[in-house]
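The structure's right below; bear with me while I get my questions together.
With one protein chain removed, the remaining protein chains of the complex are shown where they sit.
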Amino acid sequence: MNRAESFRLALITGGAASGKSRFAEALVTGTGRPRCYIATARAWDDEMRAKIARHRDQRGSGWRLVEAPEALADALRAVGAEETVLVDCLTMWLSNLLLAEADLDRAAADLCGALRDCPAQVVCVTNEVGLGIVPDNALARRFRDAQGRLNQTVAGQADLAVAVMAGLPLVLKGHLPDG
Amino acid sequence: MNRAESFRLALITGGAASGKSRFAEALVTGTGRPRCYIATARAWDDEMRAKIARHRDQRGSGWRLVEAPEALADALRAVGAEETVLVDCLTMWLSNLLLAEADLDRAAADLCGALRDCPAQVVCVTNEVGLGIVPDNALARRFRDAQGRLNQTVAGQADLAVAVMAGLPLVLKGHLPDG
Partner (left out) sequence: MNRAESFRLALITGGAASGKSRFAEALVTGTGRPRCYIATARAWDDEMRAKIARHRDQRGSGWRLVEAPEALADALRAVGAEETVLVDCLTMWLSNLLLAEADLDRAAADLCGALRDCPAQVVCVTNEVGLGIVPDNALARRFRDAQGRLNQTVAGQADLAVAVMAGLPLVLKGHLPDG
């Protein structure tokens, strides 16, 4: 494998504002391949609009943008083989599906199939949401369990898995590309 | 030490749905010794009953089951020296004691004594609950402090400590058995 193909599927996980998106963007840019950004966030209020704008400013130009708040599996099957794809993030996607009352286990299985079939190199950003006190709210408990299971499944398929804390990587699986 | 005794006491920690139970089960099974499962969960509602059933299906057969929602120290002193014991989990046990208004520090000290005295090889599963926003609720704050202190104490006694994230191990102390 050359450097651009030092991984096939990478999972970048971490807490809120841990620097995981920035780390994932640098990983994609480092491949030197055409960059595709699959955004899963929905701009439903000012806070989200501000967050989306911050992420857009941070990653800069040179990305082909695809919006896939729910149809992420379809989006992954449609990318070009020459691209490196950044999915940011699985947590937004999963919470969109939860709000749409979708079957989360089925959606997760479909996503994992699409990650296998996807012709491109893919970097998925996700969140750790299970290291706090048990939420009072049953829906929040369902969500954190579904998120945890999804992270396990994608990490199981990935050849690179990295936790980011305070902007710094902890490699969980595989090896970071040199340089 | 042969492989079966590559550790005496292991602590497996992580967030909710992080894969820590599955990892701990594989660690116990890998020893090749008779397996004892000490369950601390109480089936007080449908959500817990479903969770208990999922864990039971996941670990499969071949385990001697002991239920110890509160009397965990006694249960540990009563196991056979030839067994490898999985305690799943310290967080359920601690929350049962909190609800029973027990003295958590005294219970933790008693548990640590029992872990020292226990004739068997032991793997304890526990949770990280302190990496979210400070809870509004004073009881929740007391619980997360007690859980954090308990994890520190057990990890201090353990010769193997592992954090699991997205199903993948981060070794905090000691060495994973080969294979």
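For reference, chains read A and B in written order, and residue numbers begin at 1 within each chain.
Just so it is clear, contacts are C-beta pairs under 8 Å (C-beta built on N, C-alpha and C of every residue); 3 or more make two chains touch, one makes a residue touch a chain.
Note that the structure is predicted; figures quoted are calculated from it, not measured.
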Touching residue (missing chain; options B:66, B:92 or B:163) | B:163
Missing-chain contact, candidates B:9, B:85 or B:155, resolves to B:155
Touching the absent chain when the full complex is considered, from B:52, B:68 or B:131 = B:131
Missing-partner contacts on chain B, residue numbers | 11, 13, 15, 126, 128-134, 138, 141, 144-149, 151-152, 154-156, 161, 163, 170, 172-173
Residues of chain A in contact with the chain not shown = 14-19, 47, 128-133, 135, 140, 143-144, 165-170
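Here is the rule we use: only the chains that are shown with their structure count from here on.
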Mean-CA-position distance for chain B and chain A (Å) | 30
